[in-house]
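One protein chain is absent from this view; the other protein chains keep their places.
First chain written, first letter: the chains are A, B and C, and each begins at residue 1.
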Amino acid sequence: MESYSKELLKTFYYKMVKIRRFEETVERYFLDGEIPGFVHLYIGEEAIATGVCASLTDKDYIASTHRGHGHTIAKGADLNKVMAEIFGKRTGFCKGKGGSMHIADFSVGMLGANGVVGGGFNLATGAALAIKKQKRDNVSVAFFGDGSSNRGTFHEALNMASVWKLPVIYVCENNQWASTTPYRTTTSVEDISLRAVGYSMASKIVDGNDVFEVYEGFKEALEYVKKGDGPFFLEAKTYRIKGHFVGDPEMYRTKEEVQEIFSNTDPIKKFTEKVLAEKLMTQTELDEIKDKVEKEIKEALDFALNSEYPDPSEIYEDLYV
Amino acid sequence: MESYSKELLKTFYYKMVKIRRFEETVERYFLDGEIPGFVHLYIGEEAIATGVCASLTDKDYIASTHRGHGHTIAKGADLNKVMAEIFGKRTGFCKGKGGSMHIADFSVGMLGANGVVGGGFNLATGAALAIKKQKRDNVSVAFFGDGSSNRGTFHEALNMASVWKLPVIYVCENNQWASTTPYRTTTSVEDISLRAVGYSMASKIVDGNDVFEVYEGFKEALEYVKKGDGPFFLEAKTYRIKGHFVGDPEMYRTKEEVQEIFSNTDPIKKFTEKVLAEKLMTQTELDEIKDKVEKEIKEALDFALNSEYPDPSEIYEDLYV
Amino acid sequence: MRQITFSQATLEAMAEEMRKDENIFVMGEDIARQGGIFGQFKGLPAEFGFDKVMDTPISETAIIGACIGAALAGMRPVADMHYADFMGVAMDELFNQMAKIRYMFGGQTTVPMVVRAPDGMSSCAAAQHSQSIESWFMNIPGVIVVTPSNAADAKGLLKSALRDDNPVIYFENKILYKEKGEVPEGEYLVPIGKANVAREGTDITIISYSIAMKKAFETADILEKQGIHAEVIDLRTLVPYDKEAILQSVKKTHRLAIIHEAVKQGGVGSEIAAFVAENALEYLDAPIMRFGAPFTPVPFSPPLEKAYRLDSEKIAKEIQAKF
Partner (left out) sequence: MRQITFSQATLEAMAEEMRKDENIFVMGEDIARQGGIFGQFKGLPAEFGFDKVMDTPISETAIIGACIGAALAGMRPVADMHYADFMGVAMDELFNQMAKIRYMFGGQTTVPMVVRAPDGMSSCAAAQHSQSIESWFMNIPGVIVVTPSNAADAKGLLKSALRDDNPVIYFENKILYKEKGEVPEGEYLVPIGKANVAREGTDITIISYSIAMKKAFETADILEKQGIHAEVIDLRTLVPYDKEAILQSVKKTHRLAIIHEAVKQGGVGSEIAAFVAENALEYLDAPIMRFGAPFTPVPFSPPLEKAYRLDSEKIAKEIQAKF
């Protein structure tokens, strides 16, 4: 553990808490009726985006999912603009045209959330193809859920990436649920990463609730991929703590069941206990970060709330170049 | 080898020669400009359809491919109507509306050739679902090429079949080529059946040029599937002897290369040598079958040639019930 | 008559038909455990079991493809598309297999299945969860397309669809689910291919279907106040559409407006307008008018989404300007 710089540890905590607090804020404002549309929260899965994006630069790409706030924030997108977009404001990343399901920040290589489950596999693969053609030393990452691994796009993307030895890492966020369906009732394999075998692809399973494990696993993937030996499949086991979307009545499981699991899997709790026990960080350091996050969230919220909605005439903008 | 009844041996030879001679006839008439459209020949792959269909009844289903003549004949479709359809005659199975790429005989459970590569996976899976719902003791078979195993439909079908434990057998005809492309340049795995692992599916590889091996392998699959334990993946290794379609200039390989391979893989030659060497059949028996086939082919050809084309007004028939 | 919601009406149709025909079953994502994302399958598993109401993997090509295969093997499958927006995932299965199988195999078989596709804008669901793509299927021979606009039709058309031996796409609007209406109990069939003259009038024919029928009625109300008596026709079925009903009405009113929520360009209104311009041009006293969505994806933000929607005041004003 000593090999982690203080800076990196701080980043881990900062990003995870930032995502958590962001999502809690979004949840509250959604329930209050101030956020339109659907929102899918990333709570409980913060270690994955955080552990992965810690090794990426703005020149690396990620393709995200419907559950994309965490990826966006971890990739370094401006919080104000994320929040404003989710509120449907003109100052958001998509000028209010996209919302939660279509949040994106191309300036940091975040190629977009996707309302189509499994829509991101091929996009990430194509971005990796571009990287290879441009002879750049970057990578592309596709985040995806367990449920999406049953879409045909998964198969076509992974095969193509393997055949062409593309610098892409497929990060499976196996949170055990696809909407109301426990993944094993519709997914024919226990470890989704086993499917990598069918593409002669390297793979690894990590505890997706442990930011250190995710970080290490992803670093291994990154090194592998950068050698030019082809893509890598990283499966992060986690658990979807919240309903599928905010407002989900969750008839398919009990609150107790979820709380019980969360008490063992909460990545922030896990991290905090570890760094304190191993004296890698102090409570004061943690608190300072928390305060910073609180300020940023408040600022983002103020920004979003005080921003204007787009003007109806803007419908016609941004379609064609 | 003694366990094979004379009847079954005769069937093997009869079906394989029938397919071969049918295809040679089609090839000739296509090159003479008397058969319209495209035709994809099954020459060199006869052992697969023959070995598989030997264990099927009319109540079992098969879904076929663009290379479907062999499957259709092996499944027991009336040769006259197959030939007539390929010639575009009204007396064909599809009244001339389908042609080679859409040959089908629903009366024997042959659910159709398919002009869309990979279009048959889900159809066969659905037929197996019906069988299960109807509590019948039948199975469904999807024939498919190596190239089609890279389509998303492959993935979605195999996962669904495994999850629902459907009585379906996926028979891969790995003939090393997908059109002009050697399969390993676009397929990320040497043995396509390895992909079964990703669906917790049982699998087996057989020599697709040896009708005995195909037959045994398929029987194993059938027994497995009929136990209700779920689908089975059978990979038959073979080689595409002819061009992708009749008229293919085959710029991508040499005639010599192909002939060299064929001399070792020709399933009919293999069969004949074996049964003669092991004295399971006599040359006279083989010749009798050959003569019978010759007659049937001639009859089918006469039937097709003497049949009428559909009347233009028939365009409007058979769309809606 | 008792009032039930559109959603309940579809449930009633399903249950009644499933009781009669054991070959019917339904599959889709989150329909069994959850009862469908719009509650349109709630309670069905309790009566018919998880064998007849199946939760599927997120595999739209397999959902449609397997339904086709099952139909070929004697069943009458129903596929739920979750959102009509996801039909693109299974488009090959829909247009190259489902629609063509009967024809290209020379009538050897039938493909009796129903594809249920919840469509339209709900509330800020944005570009990939708000679409109305029915017009594509007008250009695809081999499918029947129905688009109920109210609870009674929802029941009657679904029952007809479930008994039809052709593949039927049943577009059910997401907002309509919650709308109540009088729905006959038991045997109630709305015939496929017949339009409904929902309101008689003499001065202009307004043609619509599905959710946009609300706008058609609103528009007619506004016009009525201005002394313009609009005839409102609910197409009910888009393929085949009721050519006779359209011609008859236009020949009476001499004017035509078509209203739908889908994108105007290349929408259903184009086909209807073209058909009338071909077959009854001489009866027209004014230009044909089409009203539909602007030529952009559906935007997310509330004011944008609002502006994207049909506005009956505006429609009425434009119509009136041509009188």
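In this section, a contact is a pair of C-beta atoms (placed from the backbone, for glycine too) under 8 Å apart; a residue touches a chain by one contact, two chains touch by 3 or more.
Not measured: the values here are computed from a predicted model.
**Student:** Which visible chains touch the chain that is not shown?
**Tutor:** Taking every chain of the complex into account, the missing one touches A, B, C.
**Student:** Taking the full complex into account, find the residue in B:E24, B:D78 or B:E314 that is in contact with the omitted chain.
**Tutor:** B:E314
**Student:** Which of these, A:N80, A:T125, A:T238 or A:T265, touches the one chain of the complex that we don't see?
**Tutor:** That would be A:T125, which touches the missing chain.
**Student:** Can you name the residues of subunit C that touch the chain not displayed here?
**Tutor:** Output for subunit C: 85-89, 91-96, 99-100, 103-104, 126-128, 133, 135-142, 262-263, 265-267, 269-279, 281-282, 284, 286-290, 294-297, 299-300.
**Student:** List every residue of subunit B that touches the chain not included in the displayed model.
**Tutor:** Here the touching residues of subunit B are 36-38, 88-90, 94, 96-99, 101-102, 114-118, 147-148, 150-152, 178-181, 185-187, 251-252, 309-316, 319.
**Student:** Which subunit A residues would touch the chain omitted from the figure, given the whole complex?
**Tutor:** Counting over the whole complex, subunit A touches the hidden chain at residues 61, 63, 92-98, 102, 104-107, 111-112, 114-116, 119, 121-131, 133-134, 140, 152-153, 156-157, 159-160, 163-164, 317-321.
As a working rule, only the chains that are shown with their structure count from here on.
**Student:** Once you draw an edge for every pair of touching chains, what topology comes out, line, ring, star, complete or other?
**Tutor:** Topology of the interface graph: complete, with all chain pairs in contact.
**Student:** Taking the mean of the C-alpha atoms as each chain's centre, how many Å separate subunit A from subunit C?
**Tutor:** Here subunit A and subunit C have centroids separated by 37 Å.
**Student:** Subunit B to subunit C: how many Å between their CA centres?
**Tutor:** Measuring from centre to centre gives 40 Å for this pair.
**Student:** Give the residues of subunit C touching no fewer than two other chains, as numbers and ranges.
**Tutor:** Within subunit C, the residues that touch at least two other chains are 56-57, 59-61.
**Student:** For subunit B, jot down the residues that touch at least 2 other chains.
**Tutor:** 152-153, 156, 159-160, 163
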